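Left out: one protein chain. Kept in place: all the others.
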Amino acid sequence: MSITVQFFASLREQVGKQQTTLDYESPTNVLTVWSRASDGTTMPDNTLCAINMEYVKPDTMVADGDEVAFFPPVTGG
Amino acid sequence: MSITVQFFASLREQVGKQQTTLDYESPTNVLTVWSRASDGTTMPDNTLCAINMEYVKPDTMVADGDEVAFFPPVTGG
Amino acid sequence: MPAILLDKPFNPWDEIQAFQQDQLQSGHYGATTSFVGTMRDFNIDDSVSHMTLEHYPAMTQHFLDKLCLQCNERYALDDCLIIHRFGDIRPGEPIVLTAAWSAHRAPSFDACRFLMEELKSHAPFWKKEITENGERWVHNDQKSDEQ
Partner (left out) sequence: MPAILLDKPFNPWDEIQAFQQDQLQSGHYGATTSFVGTMRDFNIDDSVSHMTLEHYPAMTQHFLDKLCLQCNERYALDDCLIIHRFGDIRPGEPIVLTAAWSAHRAPSFDACRFLMEELKSHAPFWKKEITENGERWVHNDQKSDEQ
């Protein structure tokens, strides 16, 4: 299965990439996606995770075609 | 001493006057001013009283030159 | 920090902008909360054709001036503004504007609401509605014709 991964704001700068695509042959969760996509960087405690535009917890399983996103606490408004 | 009395809104219509001036020779309070100015009408329970543009209680004493006002609960805004 | 009484229709959005340009420093405030109370064309059961807003001119002005001062003392504001109509008002017309400017959002929200709640409960105005079935004074225990 194919997973698209996006990083935003300070996490994008820390990880050094904006977007990547990963292929998996067995079920996996968001935290594992982070590890591989970020080349083993430790996930900061306050990192927010989303699958297909909805907030999820790091232990949520991903599915084929999912867009997984990682970003720091939001500062809009 | 001379006291100006004003009535507003539904109280003005009930009492049948907008403004009157009363003369007193001895100290008096707001409730007594009401009775004389309104020709003995009973003061409705929710009546608001003001002396010189500040809210007061009916037992507040009046002074020469005061403007005493009576009005129903407010409905602005 | 003005409180303005008007006997004619006004555009609250133009007034906010004019006040900002004249009285506030651009880049200094970060939060603006405003409330506009508009006359509705229905209340209780009857259709309301228009209303007359009576007030006690000297006391009303004094009350609103004092309210602006209290509001500025109570909240960390750049400034606040009240505009209130009196006299004949037609449905769809703004009756009242309260607005508050501050660096952060909480004081502006709190101040704008404080102004409205104080004004509704204490400012000497009285509404008389003209309906198909005649005139009537609006009472506190009814839902007001606009808010």
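A few remarks follow.
Each chain gets a letter, A, B and C, in the order it is written, and its residues are counted from 1.
Here, a residue touches a chain if its C-beta (ideal position, glycine included) is under 8 Å from a C-beta of that chain, and two chains touch if they have at least 3 such contacts.
All values derive from a computational prediction rather than experimental measurement.
Counting contacts over the entire complex, the absent chain touches A, C. Residue in contact with the omitted chain (choice from C:F10, C:F109 or C:W137): C:F109.
Residues 6, 8-10, 46, 48, 50, 53, 55, 69, 71-77 of chain A touch the missing chain (whole complex, contact as defined above). Touching the omitted chain from chain C are residues 13-14, 16-17, 26-42, 91-92, 103-105, 108-109, 112-113, 116, 120, 143-147.
As a convention for this text, only the chains that are shown with their structure count from here on.
Of all chains, A has its CA centroid at the greatest distance from the CA centroid of chain C. Chain centres here are Cα means. That of chain A falls 72 Å from that of chain B.
Annotation for chain C: no residues touch two or more other chains.
Shown for chain B are the residues in touch with two or more other chains, of which there are none.
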